[in-house]
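Showing subunit A:
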Amino acid sequence: MSARDDILGAIRAGKPAMNAPAPAVPSYDDGYPQDREHLTALFAERLTTMGGIWQAPTDGQNLDDALQEALADKLGKPFKDAVIASNVSEVAGNRGINENDDPTTLHDVDIAVLRATFGVAETGSVAFTEKELTVNAVAYLAQHLVVLLDPAEIVTNLHRAYQRDDFAGARYTVFHTGPSATADIEGVLVRGAQGVRSLTIIPASGS
Partner candidate 1 sequence: MSTNQPDPAATIQSKTATREPQPRPAKAPDGKRVDHARSAKQFLNAPEHAKSHDTRVWAMRTKRDKQAHTIEEWEELRELASQIKTHTLTNLGSYLEEFEANAKANGIHVHWARDGAEHNRIVHDIFDNHGVKSVIKSKSMLMEECGFRHYMDSVGIEIIETDLGERIQQLDGEDPSHIVVPPVHKMRSDVARLFAEKLGSDPDNDDAHYLAGAQRDATRPLILDADAGMTGANFAVAETGGFVVCTNEGNADLSANVPNLHVASIGIEKLVPKVEDMGVFIRLLSRSALGSPITQYTSHFRAPKQGGEMHIVLVDNGRSKRLGMDKFWSSLKCIRCGACMNTCPVYRRSGGLSYGATYAGPLGLILNPSFDAHRYSNLPFASTLNGSCTNVCPVKINIHEQIFGWRQVLAEDGHLPWTKKTALSAAGKVLASPKGYRAAIKTTNSALKHLPRWALYNRMNAWGEGREMPTPPEHGTFHDWYKRNRLSGQTKTGSDSR
Partner candidate 2 sequence: MRIGLFVPCFIDAFYPNVGIATLELLERFDCDVDYPFDQTCCGQPMVNSGCHAEARATEALFVENFAKYDVIVAPSGSCVHQVRDNLTAVEQTPEVKHVRENTLELVEFLHDVLKVDAFPWANFPHRVGYHDSCNTLRNLGHGKPSELHGAYFSKPRALLEKVAGIELVTIDRPDECCGFGGTFSVTEPEVSAQMGRDKIADHGRNGAEYIVSADSSCLMHQSGCGARIGAPIRFKHIAEILNGATQ
């Protein structure tokens, strides 16, 4: 017998003999703000508690300037020397991301600029699929991650997030909630454990 047949056989022979239907899962989002503005504010608040940075451009500020304002003091080198890999039309950057890039070639990226497919107000999370990432690894190998998020694409909570069809279609779907973090050494919170050291979200409606 194959391992598969052995295991399935043992499961069927031993499983509890009871009829337990799957429960219906409510969406639990009646208490969330109905309007975009307040939902966006809630998102920004939750993002901040998870260590992310909410960087709404000031009046007349372009995205390049907002980016510089958010990250200039985090790089440990002059902003002009930073390797900025962008795949969004709103930010030029100085390095492209191409589907066929060997992930390891992205090791020198200081800042990656991507667009999220949607956000989740409950947790301050942003979601990407392989489509938004181009090369999945860029979102982890880069030292800092900057994400454009269309406020119109913020859902209330995780139940609503999982009702979207992204998960059935994409090869890879990921929620990022703040930067890489660890508290493995004596409970001290350290950002940038293995992945990005900072996560900045810039509200920007999609084109």
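Just so it is clear, a residue touches a chain if its C-beta (ideal position, glycine included) is under 8 Å from a C-beta of that chain, and two chains touch if they have at least 3 such contacts; residues count from 1.
Criterion applied: all candidates are chains of the complex that A comes from, given by their letters.
Since we're looking at a predicted model, the values are computed, not measured.
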Only one of these touches subunit A in the complex, so go through 1 or 2 and give me its number.
1
Where on subunit A is candidate 1 touching in the complex?
2-4, 6-8, 10-16, 18-23, 25-26, 28, 31, 46, 49-51, 75-77, 99-100, 103-104, 107-108, 122-125, 130, 136-137, 139-141, 143, 157-163, 167-168, 170-188, 190, 192-197
